[in-house]
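Complex shown without one protein chain; remaining protein chains in place.
Take a look at chain A:
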Amino acid sequence: MTDFPWLIVMIALPLVGGAVVAALPAGRDPLARGLTLGVSLAVLVLAAGATIAFDTGGDRFQLTTSTPWIESFGVDFALGVDGIALVMLLLIGVLVPVVVVASWDDTSAGRRSMRGYFAWLLVLEAMMVGVFAATDVFLFYVFFEAMLVPMYFIIGSFGGPRRQYAAVKFFLYSLLGGLVMLASVIGLYVVSNSQLGEGTFAFDALRQLEIDTDVQKLLFLGFFLAFAIKAPLFPFHTWLPDSGAEAPIGGGVLLVGVLDKVGTFGFLRYCLPLFPDAARDFAPWILTLAVIGIIYAALLAMGQSDLKRLVTYTSIAHFGFIALGIFAFSTEGGTGAVLYMVNHGISTGLLFLAIGMLIARGGTREISAYGGVAKRAPVLAGVLLIAGLSSLALPGTNSFVSEFLVLIGSFPTRPAFTVVATVGIVLAALYVLLLVQRTMHGPERGLVAEEPGRFHDLDRRELVVAAPLIALVIGLGVYPQPLLDLIDPAVSATMSDIGSDPAGTTPAITEAGAGD
């Protein structure tokens, strides 16, 4: 089965599915969502199959395919995954069906048919798979930019009251970053042209280039800006609260859970191996931004009155941890950061969905409108609590392992930054527990007191949405080893690319982490 074109099928299937769903006649919404669920489950199966076919001890890039695409530029349609990309594909595979079920009964207030929404979801899935699976920088760029279009329509057509503003802001921020990256992509091509005799975009060839440090710095900044906006890193984050708050719940889960990971993935895949000298020179600055982000976003999260904006600020704080792990240049730190990317997708996804279920009952995003929901809907309160605990990295949940790895991996190389970042853990506990306390506990207040009938407990569909993610929160909290086995070799290879000490002792630490 290793010859099976896993990655191509994982891109083509949702793309075709999206076209079919979009072409369905109006009024066939039930068929549209059924078809979407079927396709997204098939992608999940494919992702699982690809993981089985992937040999953890084998080459760095596996399941590779390559076809010439634009020969006069030397562009190949080249796909392949390393362990890092593979776990992201698994995350996509899990989150998309969950999102489809979560959006099952969504309506857009009679504005338009929901089949457009499901069609865009599938197109988005195809683009997300492509962005992680591309091993040609040009192809990566194409997916990176093309990914904006479906998300733009998801936010703009199906989002909240300020969706127009949010959609345009999202698109423009990302586009600006992408265009600056384009300059660097072209620059990289020109460098390869002068060094290798013919221009190439193949990641493996570009990695071998010996680039002058000053040129590296310029090229690095181009990539960095795009990824820092995408991640988003303080101070490039202002688009995320708007987009996350206005996006429909399903789109928001994918936005925060997967799309933003492209930024941190890009740091690891492109910024570090291609421009190691520049990465080392800039690391203190980036770490400063990361740590500011951790503290600043956590403080802002506490001050939010809007549920969805609160979750997006928690995400910005978490991205600070991921960036810390990446730019600490240690294998534990890097492995922790990648695991954090997966865990954050799961725990924030769950948090977003739980909040979505609350908003579906109350009809408003204002925190002050809720209080004492736990008495009416104890299961909902439980789901929100688990999501929150995972988000604050309580031992026993998935996030604990990754956060611990990041901190322990960063401390030897960057003690000062790590110490400051640790304050973020305390703040995380504050914003999560305050949220749970204000909305779920205490006497019934606000809407809950006025119209208690609306706050019924989770129905079967909502349980189906929450169950797999809760299982992953606990499962990966107790036994993260399978993911670590996938991630570790790829991170070691990345760290050896930048000439950092690859001799990490990850297994010992993970045992310590998993033992809790």
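By definition in this document, contacts are C-beta pairs under 8 Å (C-beta built on N, C-alpha and C of every residue); 3 or more make two chains touch, one makes a residue touch a chain; residues count from 1.
In the analysis below, contacts and distances are computed from a predicted model.
Student: Select, from "NADH-quinone oxidoreductase subunit N", "Radical SAM core domain-containing protein", "DNA polymerase IV" or "Trigger factor", the UniProt-recorded name of the complex's unshown chain.
Tutor: Spelling it out: the chain absent from the display is recorded in UniProt as "NADH-quinone oxidoreductase subunit N".
Student: Sort through A:F132, A:F153 or A:F227 and give me the one touching the missing partner chain.
Tutor: A:F153
Student: Give the residue, chosen from A:A32, A:V99, A:M151 or A:A167, that touches the chain omitted from the document.
Tutor: That would be A:A167, which touches the missing chain.
Student: Among A:W6, A:Y141 or A:F234, which residue is in contact with the omitted chain in the full complex?
Tutor: The one listed residue touching the chain not shown is A:Y141.
Student: Please output the residues of chain A touching the missing chain, sorted low to high.
Tutor: Its contact residues with the unshown chain are 69-73, 112, 141-143, 145-146, 148-149, 153, 156-157, 163-164, 167-168, 171-172, 175-176, 179-180, 182-183, 186-187, 189-190, 193, 218.
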